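Note that one protein chain of the assembly has been removed; the remaining protein chains are unaltered in position.
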Amino acid sequence: MIPRYSRPQMTAIWDPQARFRIWFEIEAHATDALAALGVVPKQAAERIWEADKAAGDFDIARIDAIEAETKHDVIAFLTHVSERTGPEARFLHQGMTSSDVLDTCLAVQLKRAADILIDDLDQLLVVLKRRAEEHKLTPTIGRSHGIHAEPVTFGLKLAQAYAEFARNRTRLIAARDDVATCAISGAVGTFANIDPSVEAHVAEKLGLSVEPVSTQVIPRDRHAMFFATLGVIASSIERLATEVRHLQRTEVLEAEEYFSPGQKGSSAMPHKRNPVLTENLTGLARMVRGYVTPALENVALWHERDISHSSVERYIGPDATITLDFALARLTGVIDKLVVYPARMQKNLDRMGGLVHSQRVLLALTQAGVSREDSYRLVQRNAMKVWESDGELSLLDLLKADSEVTAALPVAEIEAKFDLDYHLKHVDTIFARVFG
Amino acid sequence: MIPRYSRPQMTAIWDPQARFRIWFEIEAHATDALAALGVVPKQAAERIWEADKAAGDFDIARIDAIEAETKHDVIAFLTHVSERTGPEARFLHQGMTSSDVLDTCLAVQLKRAADILIDDLDQLLVVLKRRAEEHKLTPTIGRSHGIHAEPVTFGLKLAQAYAEFARNRTRLIAARDDVATCAISGAVGTFANIDPSVEAHVAEKLGLSVEPVSTQVIPRDRHAMFFATLGVIASSIERLATEVRHLQRTEVLEAEEYFSPGQKGSSAMPHKRNPVLTENLTGLARMVRGYVTPALENVALWHERDISHSSVERYIGPDATITLDFALARLTGVIDKLVVYPARMQKNLDRMGGLVHSQRVLLALTQAGVSREDSYRLVQRNAMKVWESDGELSLLDLLKADSEVTAALPVAEIEAKFDLDYHLKHVDTIFARVFG
Amino acid sequence: MIPRYSRPQMTAIWDPQARFRIWFEIEAHATDALAALGVVPKQAAERIWEADKAAGDFDIARIDAIEAETKHDVIAFLTHVSERTGPEARFLHQGMTSSDVLDTCLAVQLKRAADILIDDLDQLLVVLKRRAEEHKLTPTIGRSHGIHAEPVTFGLKLAQAYAEFARNRTRLIAARDDVATCAISGAVGTFANIDPSVEAHVAEKLGLSVEPVSTQVIPRDRHAMFFATLGVIASSIERLATEVRHLQRTEVLEAEEYFSPGQKGSSAMPHKRNPVLTENLTGLARMVRGYVTPALENVALWHERDISHSSVERYIGPDATITLDFALARLTGVIDKLVVYPARMQKNLDRMGGLVHSQRVLLALTQAGVSREDSYRLVQRNAMKVWESDGELSLLDLLKADSEVTAALPVAEIEAKFDLDYHLKHVDTIFARVFG
Partner (left out) sequence: MIPRYSRPQMTAIWDPQARFRIWFEIEAHATDALAALGVVPKQAAERIWEADKAAGDFDIARIDAIEAETKHDVIAFLTHVSERTGPEARFLHQGMTSSDVLDTCLAVQLKRAADILIDDLDQLLVVLKRRAEEHKLTPTIGRSHGIHAEPVTFGLKLAQAYAEFARNRTRLIAARDDVATCAISGAVGTFANIDPSVEAHVAEKLGLSVEPVSTQVIPRDRHAMFFATLGVIASSIERLATEVRHLQRTEVLEAEEYFSPGQKGSSAMPHKRNPVLTENLTGLARMVRGYVTPALENVALWHERDISHSSVERYIGPDATITLDFALARLTGVIDKLVVYPARMQKNLDRMGGLVHSQRVLLALTQAGVSREDSYRLVQRNAMKVWESDGELSLLDLLKADSEVTAALPVAEIEAKFDLDYHLKHVDTIFARVFG
């Protein structure tokens, strides 16, 4: 966890105090269920909640001290709870194993983290939609391979991003539901010492579904799917961040990250405004992606369980969710405040001497009966001259002066092909698909 | 593609002939839709299908020769089709761009691959279920950390695997539907030169959904999600393969891969029967996982598109699907024919001198009013003696001889705790959850 | 192995015929050494070489047929050799185990592959040096964050690449020497049935060093280091490819991949010349990097060995080396023929209205006694005006008109700061460091 790439709400989920709180709730709810079964006294179950209410926060230093001796975190926690609860605490953890607590807790944490991330996505989607609609008809050049292709609108770029992050939202909901299961099944998962109704009760109280078959641990394919999904979302962040970085290049400069008045770009070159937020997002995306493989490697535990997954999760549980939360929020801020330069977009659109319309001329020639190969040759020989002039020559002028072209296509028809609106006529269609 | 790790049905999807067939269908269906719009003559559209029917297979050598000259695969293909179709071929590809063909084709291929993989999973699930029910009540020791814990059944191990692969099936269906979209939107995806109805027609004919917003290419987050899902499935394969490898260890030997009469295990040590299939699966899982990161890196294309994804997909499209198909089929074979040794399982269960029942005694002591800490100490001091005797001593005997224990718990109650069926009483519950 | 990304010399290393040839040499050299020890008859050892010479190529179909039955590749090979050699073949493989053959063969293959890759790097270095010297003093704008910074030369960019690939050459030599070891140590590596002198003989004949301690297999940390090194080289390829892709952007266009007369850039937009080679290299780099993690996962074999590494190596042995060989050769071609546009570089340099000289003015102000903060403020307020004019205003003009600036710095001194050669005065220094 890097403080500068962290936000408090997500960080709080991974705080020791929050973790022990979840542990306590799992244990106390389980004891309630055991009391309902008559396995433990009802008063004991009640006393456990009351003592906790009275005691407030857990004494983390004390728990750490006990763990230093016992080298076992759950035993240390239970000992501490025992100290502040009294003799009734012996009814806690009956028939349970540490993993029941640890794995169910992790499920709660990942579910809460996913909820924040879904909320992050919602906020990003709101901003993307607003900016997309704002620039729905702002013409800009579409580029394939970094080379000018044909006109699009800036709104279309953002609509694409919207659709992509909407997909990510759907995927994340699936991943959250996949990982949000509760296991209270005891050693090696057989319920030998604990009735399945306890699991059902705890699951319901914590908003989880029941793990159909656990083996002391919740199977790690669920977590692998969860972190893999975060890796996909991170990659989408990289895509949009890369777009902004390109747009802010000195030679392109069609959009810029917002640059606050007091901000200094470079210690050496005061004129510089660098796309540092989106470059940062590019790096953060690498990190979140980097956590996918360890999560995949965690799946193949030995027999009913080993504990190799645990250290991995101590890193990637917080790091992946905190980093992605920060990245989504940062991206939302970037898009929200993105300074867009429609005039510069138009200028760039115009600078290629009309080459962006060559495809339409090519089609028109084909439809006028010229073979595909000949049409291609006719357009290409004029296009190349424009290209080599660095936009000084105009494709329209050249085509009108090419007798082989005009023999096939009247000048008026050629001119009609150089119409920007032609390219934008289906923007509504696409927006309707994306935004409904 | 490694021939020894390939099966023909999946390999056929990635065959050039199959690919060109899909290309042709995309182009011909699109031409039908254009004919319906009146953009091209109906007879031309019909002639294209007829000429193809008459011509049969594509001449791949001819296409390669043209591509060597033009350095453009779709132009090479269209030229070849033109050669065997005649002048009507000029109505093909009207308003389309190469990516419309390439990306929609890849969607068809990945969908077909997914269908085979889903079928593979179905076959694996059938076998897992059969073997699980066969060994539903075959007792075996559950192990955490590789150390004997408490009894489970061999059927429970397989039920866990069943549940895991059933989850993978659900995930793969989602990933398939995510990736199976059709884009026929022309250069930079604006439909400037092609009506959206063409896309809808082609999508319907090929069993795809319509890509809401493409930018010449179908966005690669879809593919990333697809390959990430394959990586999760591969990790589950590794888990089950690792289980078999452990069970076949000389010292454990609770199950073995089927060893055919003619098979030789080792050139040097003729007595050896090695779990080579599951070791092989472990390696194959590493490969399928290794394709996840390149797929994630493919997402951030520049602007409307670049072509960096293409070479990656030429590798991982075939390699990931062919390898996973082979691995699932091999795993199904391993489980199907797995030689299970219940007697050895029982022998292993017994070898720890009853230590596996220590948890029950611990609980009984607690419930009899002994503090958790004291109960732990009492059980542990006897358990340690058994442990150090390497199973020569019996925990039951020692406990009955420990006066501090018998003071808290009558001998008959101690004896009752050493009952195997106690651990298996909820096997039905778990099976009902998993198999319905 | 993707044919279009393969070159014959590297592919040949991984050909079955070549592999069997290496196997034979290992076996035959080992038999020579055994003959020298008196373990097998000298005539038998001689006969083995002679029979092979007479028989020529191995019958791969026959070997495959035997393997299909025995499910063991080395036994299949030895049976085939036996068939074409006669009874003396029984003296082959005495005291050896399959891994002695397989692992030593892989070492030979990776060493040969490394030699080709080193040769590839040498050719790339030659081209980089030639182009670097050609453009040693071709001014171009240096960019940080994609934003114009200060002048560099195009030769400096290539000198950086030269230095980077020279480092990669050094790393690859180390990785080659690391992986090029011979193990002929028999089952579990104890030399129980074979004298260490056999290993020494085979190692010397094949140009390998002796593996100090093998455990039937050569330890896989060596291979992991090898493939990790290929991953680093691939990343350097991506860096230089990305540079070319940026330079070829329509708005930048300072350099272009060579575009042959017959080549077609796009089926739809005939004016387009796309940096498809370097985009392709970007994708290939992702693949070579993707093989690093499976190689790392191969290290932790169980006990003395398991065979999980084998399937991984069947993929990545050929795929990583063939792909990297192709990529290095393609990159060499790209740089060799790169079309460089010095005029456009100058035009881009000029388009920022002199902002690139702001750092020098800042320094001059500081040295003239203005505080760092004030100097920054003075430069920044003028620089911002230039920036916002999109290069229409000139920083020099504005500074000369700013009385607070001229109060600190005489006009002549300000003008002296706008000198391009100032930035290039240490190009010789850097070239001397890089090229010696």
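In this document, chain identifiers A, B and C correspond to the written order of the chains, with residue numbering beginning at 1 in each.
Note that in this section contacts are C-beta pairs under 8 Å (C-beta built on N, C-alpha and C of every residue); 3 or more make two chains touch, one makes a residue touch a chain.
Everything numeric here is computed off the predicted structure, so don't read it as measured data.
Between the chain not shown and the residues A:143, A:239 or A:309, the one that touches is A:309. Considering C:101, C:114 or C:156, the position touching the chain not shown turns out to be C:156 (whole complex). Touch with the chain that is not drawn comes from one residue among B:355, B:408 or B:427, which is B:355. For the chain left out of this panel, the touching residue among A:43, A:70, A:371 or A:389 is A:70. From the options C:300, C:339, C:401 or C:416, the residue with contact to the unseen chain in the full assembly is C:300.
The set of chain B residues touching the chain not shown comprises 141, 143-150, 245-246, 248-253, 264, 266, 268-276, 279, 293, 297, 344, 348, 351-352, 355-356, 358-359, 362, 376, 379-380, 383-384, 386-387, 390, 395.
Residues 78, 82, 90, 94-95, 142-146, 149-152, 156-157, 159-160, 163-164, 167-168, 171, 174, 178, 187-193, 196, 210, 212-213, 215-216, 219, 221-222, 224-225, 228-229, 231-232, 234-236, 238-239, 241-243, 246, 282, 285, 289, 292-293, 296-297, 299-307, 359-360, 363, 366-367, 371-372, 422-427, 429-430, 433-434 of chain C touch the missing chain (whole complex, contact as defined above).
Annotation for chain A: contacts to the undisplayed chain at residues 1-2, 4-5, 69-72, 74-75, 78, 93, 96-98, 186-187, 245, 260, 262-264, 266-269, 274, 276, 279-280, 282-284, 286-287, 289-291, 293-294, 297-298, 302, 306-312, 314-316, 319.
Criterion: only the chains that are shown with their structure count from here on.
Taking shared numbers over all numbers used, the chain A to chain B interface scores over half, which places it in the same class. Using the mean of the Cα atoms as each chain's centre, the chain most removed from chain A is C. One finds 24 Å separating the Cα centroids of chain A and chain B. In chain A, the residues touching two or more other chains are 143-146, 149-150, 246, 293, 297, 359.
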